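Removed: one protein chain of the complex. Kept in place: all other protein chains.
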Amino acid sequence: MSVAGSSSRVAEMAGLRLPIEAHVLQAFVTEGIKPLLDTVITFGAGHFYCSQSDKGGLVFGGDIDGYNTYAQRGNLPVVEDVAEGGMALMPVIGRLRLLRSWGGLLDMSMDGSPIIDVTPVEGLYLTPAGAMAASRRRPPPAGASPISSPRANPTLTPPPTVSIVSRKGASSTKRAWARNRTCTEGTPCGSNALIAVSALWKSSPIAAMPP
Amino acid sequence: MTAAVREAYGVDLPAKSVTARGKSVNFIGYGPGQWLVVSETLAHEALAEDLATRLKGLASVSDQSGGRAVLRVSGPRARDVLAKGLAVDLDPRAFPAGGAVTSTISHMGVQLWQEGEADSYDIAIFRSVSASFWRWLTASAAEYGYEVVTTS
Amino acid sequence: MEEFTYRGDATVTRPESLDASATDAWVDYVYLRDNPAGPHKEHWHHSAGCHAWLVVTRDTRTHEILAVEFAREGS
Partner (left out) sequence: MAGAFWEKVYEPLIRRSAGLGRAADTADPDHYEKTNAFCDVLVIGGGAAGLSAALAAGRAGARVILCDEDFRLGGRLLAERDEIDGQPALDWLKAAEAELMSLPDCRILRRTTVFGVYDGGTYAAIERVNDHVPVPPEHAPRQRLWRIVAKQSVVCAGAIERPLLFGDNDRPGVMLAGAVRSYVNRYGAAPGRHAVVFADNDAAFRTATDLADAGIAVNALIDARRDPSPAAQAAAESARAPYFSGAAVTSVRGALGIKSVLITDMNGQNQQFDCDVLAMSGGWSPTLNLTTHLGGKPAWDNGLSALVPGDLPPGMSVAGAAAGKFSLDACLASGEGAGAEAARNCGYSPSAPARPVAKEEAATPASPLWQVEKSRGKAFVDFQNDVTVSDVKLATREGFRVPEHVKRYTTLGMATDQGKTSNLNGAAVIAGLTGRYIGAVGTTTFRPPYTPVAIAALVGHHRGPDFRPTRLTPSHAFAKERNAVFVEAGAWLRALYFPQAGEAPQDTVNREVATVRSKVGVCDVSTLGKIDVQGTDAGTFLDRVYANTFSTLAVGKARYGMMLREDGFAMDDGTTARLAEDHYFMTTTTANAVKVMQHLEFCQQVLWPELDVQTVSATEQWAQYAVAGPKAREVIAALLDSGQDISNEAFPYMAAGSFTVCGGTKARLYRLSFSGELAYEIGVPARFGDALIRAIIEAGAPHGIVPYGTEALGVMRIEKGHAAGPEVSGQTTAHDLGLGKMVSKKKDFIGRFMGERPALTEIERASMVGLRPVDKDTRIRAGAHLVPKDADATASNDQAMSPPWPTRRSSEAGSRWRCSPAGRSATAK
């Protein structure tokens, strides 16, 4: 039995309960372009893979959407996430346009390990199909941002707030202000007290605060 | 717990995601049974100790003063700037005066609350990402023009 | 979607027994899933928000959310 995405439902007909959840993986294709990639490339840290189809479109994908589903479609945050991973790996694809996206179902085992097994049903063997070995690493940041206001002081006082005034563009009627109370560009500090209070659940007056 | 807080700080502990301003402190509900207590005047250690003493057996207290930076974004286009990162409806019809929310902006966790003027928002961000946040904020505000104001 | 993190089936119960006889119950709890096509009770964590664990009843065919409650209250 190998019925990607529907293993649970098919196995159920034979009275089997499987260590499988159905997930959706989105795939994407761009408009056709002249040869750019002659191999599959992947970016484990950013979760992105890409190849070029015979018709010229880049075919790519990334992480699964991450919830049980039988709806063969995904959601926008993953679309954006995959695009971000793609452009981190290949900045030149920015102007390429996405033509089409779709979602395919995968059988995911509980710990990501592949399963090939005999079953209690005579003659029934199980090889759930799907992308089992996907790495689930968190993406790294690219590059560094500077931090300002160094201070060498034997007594431990927070650095002072520094005023930076920059004006860019804009007419005075359409103006937004960023008021810098406790941090300057990259150097947070300050004199505010900011304290987390977590109530014991049973003593909390708002145990029913809506999520 | 409500009584203990009212007695000490003169504020009704908010039962929703809103801010409640008391004597020198601001209680911001940010989740069921969780508040962020912000003070612009009290010393953080003393306040944390005072809270811990008064709420003993009712709640636990954890000083976060060193771990956050707080910015205020205000002005007629403040909501337009924030919308570029925040998937929360800040329109007065949906977000009450004094409303508070915990969410993300540009992949960074934020706690945001509205205080004072209608289009003025305070945003607490984690210390370590404050440089990245600042880059996002200036990039997002540039279209409208912006001014960085430092309070003393 | 970025704001919430999915964990999975909320109907499974952690066994209390550590006896060898409880093996099936433990394997069930850790690995086996009904994986229904239809209403599914599942755990979601409001990870970018209030950090509450929620029990969400959601139709896996349409993604329609049928009910939400705090996991803490359901237990």
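Just so it is clear, A, B and C label the chains in written order, and each chain counts residues from 1 on its own.
Here is the rule we go by: contacts are C-beta pairs under 8 Å (C-beta built on N, C-alpha and C of every residue); 3 or more make two chains touch, one makes a residue touch a chain.
All values reported here derive from a predicted model rather than from experimental measurement.
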| item | value |
| --- | --- |
| Displayed chains contacted by the hidden chain, counting the whole assembly | A, B, C |
| Contact partner of the left-out chain, one of B:L86, B:V101 or B:V148 | B:L86 |
| Residue numbers in chain C that touch the chain omitted from display | 5, 7, 14-16, 18, 22, 26, 29-31, 43, 45, 47, 51-53, 62-64, 70-72, 75 |
| Residues of chain B in contact with the chain not shown | 44-45, 59-60, 62-68, 80, 83-89, 91, 93-94, 106-108, 126-129, 131-133, 135-136, 139-140, 142-143, 145 |
| In chain A, positions touching the absent partner | 30-36, 46, 55-56, 71-73, 75-76, 79-80, 83-84, 86-88, 91-102, 110-111, 135, 137-159, 168-170, 186-190, 196, 198-201 |
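As a working rule, only the chains that are shown with their structure count from here on.
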| item | value |
| --- | --- |
| Graph class of chain-chain contacts, one of line, ring, star, complete, other | complete |
| Centre-to-centre distance between chain C and chain A (centres being mean Cα positions), rounded to whole Å | 21 |
| Rounded Å distance, chain A centre to chain B centre (Cα mean) | 26 |
| Distance between the centres, which are taken as Cα means, of chain C and chain B, whole angstrom | 31 |
| Contacts with two or more other chains, residues of chain A listed in rising order | 201, 207-209, 211 |
| Touching two or more other chains - residue numbers and ranges from chain C | 2, 46, 49-50, 52, 70 |
| Residue numbers on chain A that touch chain B, as the complex places them | 141, 145-147, 161-201, 203-211 |
| Footprint of chain C on chain A - complex, ascending | 8-9, 17-22, 65-71, 75-78, 81, 110-111, 201, 207-209, 211 |
| Residues of chain B touching chain C in the complex | 17, 30-32, 34, 87, 101-104, 107, 109 |
